[in-house]
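One protein chain is absent from this view; the other protein chains keep their places.
Read from first to last, the chains carry the letters A and B; within each, the first residue is number 1.
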Amino acid sequence: MKKVKALILKTAGTNCDYETQTAFELCGAAADVVHINSLVEKKNKIFEYDILVFPGGFSYGDDIASGKILANEIKNKLGDKVKKFSLSGKPVIGICNGFQVLVKMGLLPDPELFEQTSTLYYNDSDKFECRWTYFKIEKKIRNESSCIWTKNLPDVITLPVAHGEGKFISINDKLLEELNKNNQIVFRYSTKDGKTPQYPLTPNGSVEQIAGICNTKGNVFGLMPHPERYVLALQHPSREGFDGKYGWGKIILQNAVDFVK
Amino acid sequence: MKATTNCQTIEILSLSDKQLRELSTKNVLSLSLAEMKAVQDYFRKLKRNPTDVEIETIAQTWSEHCKHKTLTGIIDYTEEKGTKKTKRTYNNLLKETIFKATMELNKKWCLSVFKDNAGIIEFDAKNGVAFKVETHNHPSALEPYGGSATGIGGVIRDILGVGLGAKPLANTDVFCFGNPHTKDSQVPEGMRHPKTILKGVVSGVRDYGNKMGIPTVNGAVYFDEGYMANPLVYCGTMGIIPKSKINKKVNSGDLILVVGGRTGRDGIHGATFSSIQLDQECDVNAVQIGNPIVEKKVLDTMLKARDLNLYRAVTDCGAGGLSSAIGELGEKTGALVYLDRVPLKYDGLVPWEIWISEAQERMVFAVHPKNKKRIVALFNKENVEAVFVGKFTKDKKLTLKYDSDVVASIDMFFLHYGIPKPIRPAVYKIKEENVQKPIKMNSASLLKVLKDVLADLNVCSKEWIIRQYDHEVQGQTIVKPLQCNSIEGSGPGDAAVIFPYTVAKGTKKGIVLSNGLNPQYGKINTYKMAANAVEESLRNAVAVGANIEKMSVLDNFCWGNPNNPKILGSLVRAANACYDMSKAFNIPFISGKDSLHNEYCIGTKKYSIPPVLLISAMGVIENVVHTVTMPLKNGGNKIFVLGITRNELGGSVLAKIKNVKGGVVPEVYPKESKEIMERIYKAINSGLVQSCHDCSDGGLVVAISEMAFAGDKGVKIDIDVIKTKGELSVAEILFSESNGRFVVEVNPENEFKFKGIFKDCIFAEVGCVTEDKNVVFESVKNKIKVKEKSKNLLNAWRNTITW
Partner (left out) sequence: MFEIEIFTKEGFKDSRGEHVLSKISEVEIKGITKVDYASVYIIDGDINKTEAKTIASELLSDKITEKFEISSNSDSKKSKSSVIEVLYKKGVTDTVSESVIKAIKDLGITKEVRVKTGHKYYLHGNISKTVLDKIAVKLLANTLVQEYKIK
């Protein structure tokens, strides 16, 4: 079997690259952390990889707004390559700051359009918060969504979030309707038993408790929580996990690795 | 050497004592008369006056911040107990107490102690772990946000600059503030409101720590009126380093490379400024603004350069800037520096400003000429500026050039060893401590006091702060600062455990971090305060599963003006306690730092802070699977209290709330507590412990309540069976803050084995965990029964700081 290769794109202020790399390795992939400068130098290098990862952190300090400067840079220097990669159907994921980047350059929700149509804005609490919360994957999504990243998950999972700008807002209600219709809203903040939560379980005030979305094809996925921080049961506050050993985050990343295989 | 437009000659040869003093004050040199005279003598021998660059270089190198001249100076100490006086002279307090204990303990696993930017102990066959804690008090008082941010930025650079560079894994932070609920009108003119300071400090640590991608996992916040004017901001960083990268060596001929941020006028006189008491009028330049992203880029790139062996030595630019960094690295060789080559933020800096600027995010490397191109290319590839500014020589001189002029030429030996040793008197009067008058409480008043204690600023939840820190980044925080059974709810964890599985691949080991401090005790007895801090830090670590045979500690003294013999005397006492505890617990100190002169003037009135010794502990855990948290786990489990409760309410939270006069400050009984700690480790490691919590601020009743509400459980406790020394009242049993005690939850299945482990220790089975979520404390003997829903206790605890 061939070794699946993941590219973890880093720049100044990226800071979840190391654990994301380790998490992909745990899923059996080979993961390289590649600085944006070397990718800009050799643009086609991107196509040597099977999975493209925009990891968490504070790219360029989140100056101006979270993910904005990196989104601007990628769009202007690597836009066509990233778009081509995404349209090819290979798995692409943006985690936390990576999600902010995907949304702000417009790779989500529609990589074909590649225009910003939604945003991740300041948390209603106006502060950065780090906590664990629940995420619901609706039955309809589990049955019908084409999202390759969220397969094999139960109705409700736990993951940690850590952000100051995670409030999802779409440009208009029509887009929101479409996202719903196309089963693109794969993760919503939730209570333990899958009900609509209050703050702090919904940590930012997102519209319709949106925590993660994918494109219609289901290969490009962005989410605020950090799957790479919960690949081992040990990482959970009370050490829960599946198979006595792993965390839900591992299933998410494993889905992409298995998809490529 | 000549004066140029950029560099002035300072007339010193002809100055009288009075004029020397004036010069020191006027130029913010913070040098004493004896030191000024030593400088004068040196230049008299050279038969010339110094340049401004030279005098500034000496002032930086000799600053309290860099040389720790009080703790390493001569102290004439007198201790008074009643009418009895004992005298002792210390030639170097540090070497004769804290450092001495470490030398005597001589642990093989201590890999680097008291010589580098941080202490290093062994982690596994391949790696060591480094830990350092620093203070940034004065800058945080002036500009809370920038001050605390550069505080955390600075201690992270200490970890980057230890050996050939360690990778930071976790941050810690401990703050002391004035009461944030102080009325605006009661804040003296010219001072910032304690809440404003708190918020600024927390934001600074948050932004810098989060953006560096280092989880802030452990800390404490202490509130006392005494810190209103002069807050204390301690920041710590722990990192991992390959054993092969622990030693650095500078060779003559190595090039000097400055990497990272540019040099500006920020932070000029920070080092000398830290030895001056705060005035309302302060040097604006002493304030620095940090840029975490620049430091993050330096971190990412320098570790690559380290692993490619592209440099032979590194250190950070901290207090004193390039002057200290290059001065230290070149101490044995000499150095030649071209100041005009240092990259600047903006024009207009004169040579001495370039040389001592404390602009942030800079590191200095010693590079073999053969690696010249490769190392610069590596940095530049990720947009990090790296510029060669000179080389290490073999003439043992510090030579600075600007354009083609020599602007400084000083012997390294004089610079590092020419400082005269001051002699300071110190006195300490040991006060007698007496047991307080009996405190009477009935069931109702007891419950009210319990809620008040839980809500007290020094006991209450610090969740508002903790959640703003990304304590999960790097994915290795497996014992977290806030603990619960599912993912909701929270209780205060005793210590944090980092499982560095992304760096040390395949490891089962972890690193435990904890701390201990209690300034309240220090107001009565600084020896006991220090002993308590050591014991508490160990107790906290043991509570999560640490083995005290693999623990090490760091000292951080924050004290008032050491020129006051009483203040210095209280410091001597604390240092002696450190020695005694280190020996008794068999725990080495591996690094430390002091911040003196913490006082503030308003008008003519001087305020000195209540002295604080912060002890930060780090240890290695063999198998992270065998670590436990503090929330109660299951109804039906038994609750044990290990250790004995004494009548020790001096400096306690209860004493503060109920305004109790007198009281005995908790004593440390090392033999007793060490034995319990060793056995808890054994019990946890054998899987016999479901949860464990240490007893500290607020006493037993607080510890048990916290375990209950953190686990969303109930408890039923029989007060009458708790082991006490002598006959104690219910209030004394519940609120006494005696050391060496733990509360442990044990599954009845394991009871027999558990009791076997503790068979010669003092302990008692005091009750059980219940699923009805009621917390019940009962004494049939005293006809007292306190009953409250654990949820209500949780609310009492978590509603004090909610902004």
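Note that a residue touches a chain if its C-beta (ideal position, glycine included) is under 8 Å from a C-beta of that chain, and two chains touch if they have at least 3 such contacts.
The structure displayed is predicted, hence computed values, not measured ones.
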item	value
Omitted chain's touching partners, listed by label	A, B
Among A:85, A:121 or A:230, residue touching the chain not depicted	A:121
Candidate in contact with the missing chain, chosen from B:35, B:266, B:300 or B:712	B:266
Identified contact with the non-displayed chain, of B:35, B:143 or B:555	B:143
Where the missing chain touches chain B, by residue	142-143, 145-146, 184, 193, 196, 264-266, 282, 284, 287-289, 291, 293, 345-346, 359
Contact set of chain A toward the excluded chain (per top definition)	60-61, 63-65, 68-69, 72-73, 76-77, 104, 116-119, 121-126, 169-171, 205
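Operating definition for what follows: only the chains that are shown with their structure count from here on.
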item	value
Computed distance of Cα centres, chain B from chain A, in Å	37
Chain A-facing residues of chain B, complex	206, 210-213, 291-293, 296-297, 300, 381-383, 467-478, 480, 483-488, 499, 501-503, 624-625, 629
Residues of chain A defined as touching chain B within the complex	10, 12-13, 15-16, 18-19, 21-23, 35, 37-38, 56-58, 60-62, 127-134, 158, 160, 162, 192, 201, 226, 228-232, 234-238
